[in-house]
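Data block below; observations after.
Our next item is chain A:
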Amino acid sequence: MYSNMLIKNGHIIDPSQGIDGIGDILIEDGKIVRIEQKSGSLEAKKKKNNDFRTSELPNFQIIDASGLYVIPGLVDMHVHLREPGFEYKETIKTGTMAAVKGGITSVCCMPNTNPVNDNKTVTEFILRKTYAEGSCYVYPIGAITKGQKGEELAEMAMMHEAGCVAFSDDGRPVMSSLIMRRALEYSKALNVPVISHCEDISLSEGGVMNEGRLSAQMGLRGIPYASEDAMVARDIILSELTGGRLHIAHVSTEGSVRLIRQAKERGVRVTAETCPHYFTITEDEVKGYNTNAKVNPPLRTQRDVDAIKKGLKDGTIDVIATDHAPHHRDEKLQEFDKAPSGISGFETALSLSLRLVYEGILTMSQLVEKMALISARILGIDAGTLKVGFDADIAIVDINKEFKVKSENFLSKGKNTPFEGWVLKGMPVITICKGKVYDWRQNE
Partner candidate 1 sequence: MKDLVGIKELSRNEIELILNTASSFKDVLRRDIKKVPALRGKTVVNLFFEPSTRTRTSFELAEKRLSTDVLNFSVPTSSVVKGESLFDTIKTIEAYGVDFIVIRHSSSGAPHFIARNVIASVINAGDGINEHPTQALLDAFSIIEKKGSLEGLNIAIVGDILHSRVAKSNIYLLSKFGANIRLIGPPTLIPDMADHNVEVFYEMDEGLKDADVIMMLRIQMERQGKGFFPSTMEYFKNWGLDMRRLKLAKKDAIVMHPGPMNRGIEISSDVADSGQSIILEQVTNGLAVRMAVMYLLSGRGENV
Partner candidate 2 sequence: MVMAKELLNKKDMERIISRIAHEIIEKNKGTENLCVVGIQRGGVHLAKRLANRIKDIENVDIAVGSLDISLYRDDIGIRKEQPVVRKTEIPCDITDKKIVLVDDVLFTGRSIRAAMDALMDFGRPAQIQLAVLIDRGHKELPIRADYVGKNIPTSMSESIEVQLEEEGLEDRVLLQT
């Protein structure tokens, strides 16, 4: 293990400091101590001798990042690690390892474990387990209500003190407007966001895919876009009423993007995320009753995909998260309506998101903002940056490397991906996290 290292000649992207150019990063004791830019900034041009002499650094591991991008480790604010309770799907150990392989160095795990993370004992368990077995940083998200039942507020302040960085009843939306109002009000004291999985379950009841012609044709019950849009509208209005911080999880519809854009224009304290599958694929993937394309909210239409891309470009959608939702093979090997929803997303997220850069929708720097910096800021955690003094959580990315998605090679226990067999361009080749260097090229 090396905690002293020099990353040489990489193309450094760090939107927190406005860095976008070739340079070196010096790391001592797992912390960033110096960045030297060789081009791309005025400051770099002023300096003459800005190259490190490797001979002066005898105990340093030298990483040659020529031709590669060096970016802050990604911050994934929406994941399911399944522990405690569903260790057959994923554990903190396997989940964090898979995250690191995807270039992700901080994750926020949703509370729908068993028991539910609705009290500090569970929060502490997750953090202890992470300390012992986690490969990356884990920031738990506490439940808004006890047992995610939507009835009584959970002990948010105590969980916050124990380490929860946000609150959500993910997957079991708070249907009572009154409880949601209270949650948004109460969370103001903690200055943490309330993350809302926006779904009016009375409209989506029994639904297993996007409602429309395809669902009619496949004989599957649909989830209308209105189920999401109606809740987004309600939560925005409640955020406006209370002044509480609202974060909309996994935006999947054109209507949500429109409502969030309008809310931001009015100055509502709302942020929003989407996931790679919502801007990459449509409901067509469900054809043939493919349970690996079953996800909630469901994959929508090309119109929605286009609107989400536009929302990412104009800043309406702040964050790209994975909603990594691993399931056991046997659970997906079922009738479509019985199979659980979810996509194992850690190990394809960055590669899928890089497509936005190739398509000219985002710059590399904007992508890093959405996958690291902004999520860290929303959560108030020290991550998503390469600033001197911060932990050296870094992803080194080869944006030209092509690879074929093979779920059997996933480090996650969840092999449930609709991207099986896709050829993707760009992947993390080295991840540095918690002072450890993982070189993924060695395993080939």
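Quick note on the criterion: a residue touches a chain if its C-beta (ideal position, glycine included) is under 8 Å from a C-beta of that chain, and two chains touch if they have at least 3 such contacts; residues count from 1.
A quick word on the picks: all candidates are chains of the complex that A comes from, given by their letters.
On a predicted model such as this, the values are computed, not experimentally measured, just so you know.
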item	value
Candidate number, among 1 or 2, whose chain touches chain A in this complex	1
Chain A - residues contacting candidate 1, complex	212-213, 216-221, 288-289, 330, 333-338
